[in-house]
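With one protein chain removed, the remaining protein chains of the complex are shown where they sit.
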Amino acid sequence: MSTASPAARIFSSDNTAGTSPEIIEAVTRAASGQALPYGADDSTAAVRRRLSDVFERDVDVLLVSTGSAANALSLAALTPPWGSVLCHRDSHINNDECGAPEFYTAGAKLVALGGDDAKIDPEELRTAARHKAGDVHSVEPSVVSITQATETGAVYTLDEIRTLGATAAEAGLRLHMDGARFAGALASLGCTPAELTWRAGVDLLSFGATKNGTMTADAIVVFDRSLTAELAFRTKRAGQLAAKMRFHAAQFDAYLTDDLWLRNAAHANAMAARLQEGLKAIPEVGLLGAADANILFCRLPQQVIEGLLAEGYAFYHDRWEPGVVRFVTSFATTPQDVDDLLQAVGRHAG
Amino acid sequence: MSTASPAARIFSSDNTAGTSPEIIEAVTRAASGQALPYGADDSTAAVRRRLSDVFERDVDVLLVSTGSAANALSLAALTPPWGSVLCHRDSHINNDECGAPEFYTAGAKLVALGGDDAKIDPEELRTAARHKAGDVHSVEPSVVSITQATETGAVYTLDEIRTLGATAAEAGLRLHMDGARFAGALASLGCTPAELTWRAGVDLLSFGATKNGTMTADAIVVFDRSLTAELAFRTKRAGQLAAKMRFHAAQFDAYLTDDLWLRNAAHANAMAARLQEGLKAIPEVGLLGAADANILFCRLPQQVIEGLLAEGYAFYHDRWEPGVVRFVTSFATTPQDVDDLLQAVGRHAG
Amino acid sequence: MSTASPAARIFSSDNTAGTSPEIIEAVTRAASGQALPYGADDSTAAVRRRLSDVFERDVDVLLVSTGSAANALSLAALTPPWGSVLCHRDSHINNDECGAPEFYTAGAKLVALGGDDAKIDPEELRTAARHKAGDVHSVEPSVVSITQATETGAVYTLDEIRTLGATAAEAGLRLHMDGARFAGALASLGCTPAELTWRAGVDLLSFGATKNGTMTADAIVVFDRSLTAELAFRTKRAGQLAAKMRFHAAQFDAYLTDDLWLRNAAHANAMAARLQEGLKAIPEVGLLGAADANILFCRLPQQVIEGLLAEGYAFYHDRWEPGVVRFVTSFATTPQDVDDLLQAVGRHAG
Partner (left out) sequence: MSTASPAARIFSSDNTAGTSPEIIEAVTRAASGQALPYGADDSTAAVRRRLSDVFERDVDVLLVSTGSAANALSLAALTPPWGSVLCHRDSHINNDECGAPEFYTAGAKLVALGGDDAKIDPEELRTAARHKAGDVHSVEPSVVSITQATETGAVYTLDEIRTLGATAAEAGLRLHMDGARFAGALASLGCTPAELTWRAGVDLLSFGATKNGTMTADAIVVFDRSLTAELAFRTKRAGQLAAKMRFHAAQFDAYLTDDLWLRNAAHANAMAARLQEGLKAIPEVGLLGAADANILFCRLPQQVIEGLLAEGYAFYHDRWEPGVVRFVTSFATTPQDVDDLLQAVGRHAG
């Protein structure tokens, strides 16, 4: 295939993988016949029912084309334009969406907080959540956004989320979860989707799927259903209401069938763990931070980095201190892919 | 299939059809292997080359998830927030996108003009294009947006477009074409894509595909390539830059291969023509307006409308004067579908 | 004075007048001593009390620098970005504010309705108030905005306002009044401020003052006080919260003392009536439309228009059909000014 490397040597992101065969089959089944547009079709309704089952309560669902859209729409529903979004300074919404949250919220301000492993520090949140609240000279703290799993591959524990959620609730703020890698976090924690979200205070979830097996569909899962009407208008107005929604729905239907989403995520996590184990055995490699899901940071000697690049491997390596490298696995990564990479690292380190 | 009616009785819109088999095949081929994300893959580059061939010049291309996004992004690149968009009062951007143009442009004003068959009246444009230009108390005329084919199924002739384009150019305005049904217009006119667009003054084209055979991908074709950098930022910021762009590209690649797009459009037009011919033969039916592409308006006796609805037919019938009905055909409409409908109309009229 | 014509020959707008001596005295008194900024001073509080007395109920007040700001802030508090503002096609917000409403509302749509004398036609409102309500493909009807007195100098009767207010309320829409010439309307009708506003359903009032005697201060009067907190944030965010608010407050305090505002308005109206009477006596002049306040439209022979211009008179004359002219009087217009104008018209007509 012209669009793919002959071997899977791209470890820069899980978005370089294709899609699961089950997804393709579902889309193929959806290809013929007539269906009502804009989400009025049966299959979109089925996705809502499936996600209500997954989350053990009635939820509303909006299927959109990217995770950035899911995040930005969610935040727009949770903060007024003069509000602030409290997030981690390393968060995707703060760094990697070209200001989509600012665009969708009509200019709300992202307030960047610190904390290890790209998790918001609870003390910083406590202060920020009440900073100049009610003071018209300052933006109004309005929503907390956490990423689960985080941008560095760590996973918030249930207790950590509950603590942040309680702080938000006490200060009258709403809670958004950027779940671009939600399935991976769930697979890592072994808890229920309900525990990880609304039971811990989450109002809106960006339920990521593209990175974990779908093609072009992510979702917003609405726990506070009083927000649904507004989200529906915002989604249409953003050019995110697909006419042939059946094709988004088909992807999600397959994704949620027979736990494909959880199996894919568990596999990606297992591949990262396999990689981590292998790297531990190479003395020249230093592992960095938590690697709870499918993202792994480590420190490599310069000649290893150069050797891997020369072999056609792709990964981020020049965004942090010299020597720091990020590897990301996906549902499509094979044990052989991992072992080949390990062998290459070892070869260049030796 | 649960999402489809057993027989094709939905004539409310061409967005109720599925997708062409060639599209599914291309998406299936794109499913495996690794590819660079966000449009850096080979297949997205191939789409740009194909569209450059189609339009007989180097164009830039942005693949987005909906036609509303294509329109709104285009307009945002062509007008400042204090500008106005001159469009027909029946245009999709004015009525059917929930203010997406206003959102993306940061509040530009749509100025609605009249004209038969949802075509902008050239005289009205001449006046509006200079209305209070340069006066800070008023929004600044900035861009003309025309829909080809129009919302009522008419097709602007080349001369008509050239005239509007010249008026725009003389007044210093830019020209956008909403080509949600561009292929249908082209099939109807028999001219070249270049003649219909940049040679007539079009700066940006919303190159619609979803209504004519793709699943979830439309495009912006950029003739004025000085706008490309801005459009790239705007597209990302709008949550419209797909991570797995290969799946949008695959759809387009198939759509543009072996003239699938033109064949699909010609078929949809032929089905509308067949319907028109059949309706002409029924004395109780009055045809209304131009039906140059795949949309047809007519006047039906009330008992015909009710009879069709009772049989499970779907179509718009209560948006205009009593008795006025809109039928839309698609690439997937069969001659039998049309003949069945005609028979039903005749039956209830008789 | 260098900034003024030697004689008062400008009848183009009431904004060409200066300010009342009482206003200057109040500002002079406010010039020394210390005061808390941003409206926390005593004098701003006093304005709120005065306006509460005027309107016979507790109101909140925001003092801003222009009428456009008052309108745009009010509309932003009454409509979501995906909402529509139903207004007259000749309204100031629709034509003369360079899209300030669209800017402040983050892109809401102004829907222009017809009606004589720049008053919204009640039937058109009834239809528009429910047009596609709840349909995500269309902007949501959210607020009705009426101008009192209207842009053509007519004044809505109490019954007319109540009718529009009832239509708005039944459809769940809010009601905004652009009272740029509110005092003039009040003087014309002889009713109470309460009757003209909240008793008729008005939620927010742009309480114009600049055109009627203040220098640089207009106000928003808030009847629905649940909107106050939001308006306070929006006002600051718009750069409309004056640090030295005492100077806005001083203007308003004088404006509201001893009925200065009503006396000024009654005088301006009387000057327009005097002009109207005088013009009636000149056979070559045709009076046009209602002239209930301080704006008067008439039809003049071309040689009269040219003669007046040649004498240094200023007025709008080329915005409508040939021969149509607008004259505006103000609190500062003298009977002599009017008589001089009448004499000049007569001279050129003769």
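What to note about this one:
Every chain is named by a letter (A, B and C) in the order it is written, and numbering of its residues begins at 1.
Criterion: a residue touches a chain if its C-beta (ideal position, glycine included) is under 8 Å from a C-beta of that chain, and two chains touch if they have at least 3 such contacts.
Please read these numbers as outputs of a predicted model, since none were measured by experiment.
For the chain excluded from display, the touched partners among the shown chains of the whole complex are A, B, C. Checked against the full complex, the one of C:A35, C:A194, C:A229 or C:A349 touching the unshown chain is C:A35. Checked against the full complex, the candidates C:A133, C:L158, C:C191 or C:M215 give a single residue touching the omitted chain, namely C:M215. In the complete assembly, the contact with the undisplayed chain comes from C:R237, out of C:H88, C:R199 or C:R237. Mapped onto chain C, the interface with the missing chain covers residues 1-5, 8-10, 13, 15-19, 21, 23-24, 27-38, 41-43, 46, 64-73, 97-100, 103-104, 210-211, 215-216, 233, 236-244, 246-249, 332. Taking the whole complex into account, chain A touches the unshown chain at residues 81-82, 95-99, 102-103, 105-110, 136-139. On the side of chain B, touch with the chain left out of the figure occurs at residues 38, 80-82, 106, 136-137, 140, 230, 232-237, 241.
The criterion applied here is as follows: only the chains that are shown with their structure count from here on.
Sorting all chain pairs by how many C-beta pairs they have in contact places A-B at the top. Once the centre of each chain is set as its mean CA position, chain A and chain C turn out to be 51 Å apart. Centre-to-centre, using mean CA coordinates, chain B is 42 Å away from chain C.
Chain A and chain B, compared by their mean Cα positions, are separated by 33 Å.
Annotation for chain A: residues touching 2 or more other chains are 38, 233, 236-237, 241.
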